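After this line comes chain A, so read on.
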Amino acid sequence: MEQLDLGHISLAIGFLLILIGFWGLLTQKNIIKIIVAFTILDTGINILIVSLGYIVGKTAPIVDNSVEQLENHNVVNSIVDPVPQALVLTAIVIGFGVTALMLAYAMKLFNAKKTLEINKFNDLKW
Partner candidate 1 sequence: MNIYVKLAYTFLGLMIVLNWGMLMGATMRKIGARVAGRHGIPFKQPWIDLFKNIGVRTTITHGIMYYIGPVFRLTGGVGLFLFMPAVFSGSPYGIWTNFSFEGDLILILYFQVFGMLGMALGAGEGGHPYAAMGIARGLAQHAAVELPLTLAFLSIAIQYDTFSVYKIVEAQQGGFQNWVLFTNPFAAAAVILAMLGALGHSPFNLVKAPNEILIGPATEYEGSYLGFMQSAGAIIHVMEAMLFMNLVFGGATNWFELILKTFLIYFWSVFVGIVFPRFKIEQSVTWFFKVPLLLGVLAILMYSF
Partner candidate 2 sequence: MLKNTLIALVIAVLAYMFYNVYNTYETRTSLSGVAEYYATNAAKEVGAANIVTSIVVTYRGFDTLGEVTILFLTASIISFFLKLKEEDENKSIKHGITSELLITASQVLVPIIFLFGIYVFINGHLTPGGGFQGGAIIATGVALMIMANPNIRINNHVIHWVESISGVAFVIVGLFGIVLAGGFLDNRISGLGEFGTLFSAGAIPIIYSFIGLKVGAEISNILNKYQKSQKEL
């Protein structure tokens, strides 16, 4: 039971979501489904990032207005790691950008061939 803490659990969830995402990316023929799989993959990674910053029993990295906390360096001992949180913010936005772009592609590809089957778009090969 040593590993049954929040960090490990969410890390495992993250990895499993990533695997499901990969599975979806590699097996689904429908482009929209592939994009869905990608968002799941992305969510998995984000969970991964956050859980790596998690420390059991610590609070969010926001300093109380109380000055003593500042003075006594208690902050160090009372908050979770803020860095992964900062990173994951960026990652989420990037993921959104990529998803939006993929969806734009999906729409245009559908317009071009009236299908969403990814293996129909193999004009370029070999």
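In picking the candidates, the idea was that all candidates are chains of the complex that A comes from, given by their letters.
We take it that a contact is a pair of C-beta atoms (placed from the backbone, for glycine too) under 8 Å apart; a residue touches a chain by one contact, two chains touch by 3 or more; residues count from 1.
All values derive from a computational prediction rather than experimental measurement.
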- Pick the one that touches chain A in this complex: which of 1 or 2 is it? 2
- Item | chain A residues within the candidate 2 interface of the complex | 3, 5, 7-8, 11-12, 15, 18-19, 22-23, 26-27, 52-56, 60-65, 67, 70, 73, 75-77, 79, 81-83, 85-87, 89-90, 92-94, 96-98, 100-101, 103-105, 107-108
